[in-house]
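Of the protein chains in this complex, one is absent; all others appear in place.
Our next item is subunit A:
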Amino acid sequence: MTRYLELVCPAGTPAALRVAVDAGADTVYCGFQDCTNARNYPGLNFTREDLRGGIAYAHARSCRVFVAVNTFPRAGDFGPWQRAIDDAAACGADAVILADLGVLDYATCRHPNLRRHLSVQAAAASPLGIRFYRDAFGISRVVLPRVLSVEEVAALIGQTGVEAEVFTFGSLGTMVEGRCFLSSYMTGRSPSSDGVCAPAECVSYREDGDRLVSCLGDVMINRFASDEPAAYPTPCKGRFLVHGRPSYLFEEPTGLNVIPLLAELKAAGVTALKIEGRQRSRTYVATVVTAFRRVLDALAEGASPAPMPDVLRAVAEGGRETFGAYAKGWR
């Protein structure tokens, strides 16, 4: 069967990697157990040994493995990022996903034959920006920021000369990624350099009468009535007072799901679809990858419109789905 679009799936653990491969991922992406990747959560990610084993498992089943080294090294502490690149190359990764200029420069000089993808964390959102990375660092693919409409994606792709990968499912930040300091403003730990937004050790909940208050550091992010589901206190999904009224100023707790837009994205020239969620469970990975595999196979066989699997709503953040910035009215 001809491939409709490459399906790029998250693996927070070696077990999740095997689940994703078995469920039909074309590619799996993962990271090392440290601050060199943007999902640096306790209990997640791969040792070097894990990665070697995971790559062997995936390659034996014609599935590729990308390694995210997509945070921004701290001044005076470049070592972990250099080692991450060197080890990804040594383990046989099919590509590294990078954001920082210094890391890109290092990978380009030291491992010219290792395929380089530009992470969403680099926030390259224009043909000019993408061509800069292509010309300076030979990137083969860009993961597009989650701030573009489908029309903008289409207009951009023809002008860059590199493959485009777009987010199609999962958690949705409303700020330009890699350039959002809200979490560090509240906690002191940086998504950019520590690889963690809203770190669990800074999260707390307390009762306030019959309501539940969620906090990040000393900041109150939300307050829920007893019949409301309590979302994780991510700064851009918080409820704040605007003109004195409580409001989800930035974004409601919703998850991205663009299955109805897949044909448009393919027509726009997109190469690959990315599913977010290395921090999510194996069940999430199995559910989402299986559903997307079925949809893509149906589309490849000419189905129209794309079938919409109900199972996905159950695993979406906040149990609600959005097209995000792909729909123009979102802005």
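We adopt the following convention: a contact is a pair of C-beta atoms (placed from the backbone, for glycine too) under 8 Å apart; a residue touches a chain by one contact, two chains touch by 3 or more; residues count from 1.
In the analysis below, contacts and distances are computed from a predicted model.
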- Task: Pick from "NitT/TauT family transport system ATP-binding protein", "4Fe-4S dicluster domain-containing protein", "Na(+)/H(+) antiporter subunit C" or "Ubiquinone biosynthesis protein UbiV" the UniProt protein name of the chain that isn't shown here.
- Result: "Ubiquinone biosynthesis protein UbiV"
- Item | Candidates A:Leu101, A:Ala200, A:Ala267 or A:Ala300 - the one touching the absent chain | A:Leu101
- Query: Which one touches the absent chain: A:Ala15, A:Leu128 or A:Ala200?
  - Reply: A:Leu128
- The one of A:Thr36, A:Ser171 or A:Ser193 in touch with the missing chain is A:Ser193
- Can you list where subunit A touches the absent chain? 72-78, 100-106, 122-129, 131-133, 135-136, 147-148, 152, 174-176, 178-182, 184-188, 190, 192-193, 217-223, 236, 239-243, 246-247, 249-251, 325, 328-331
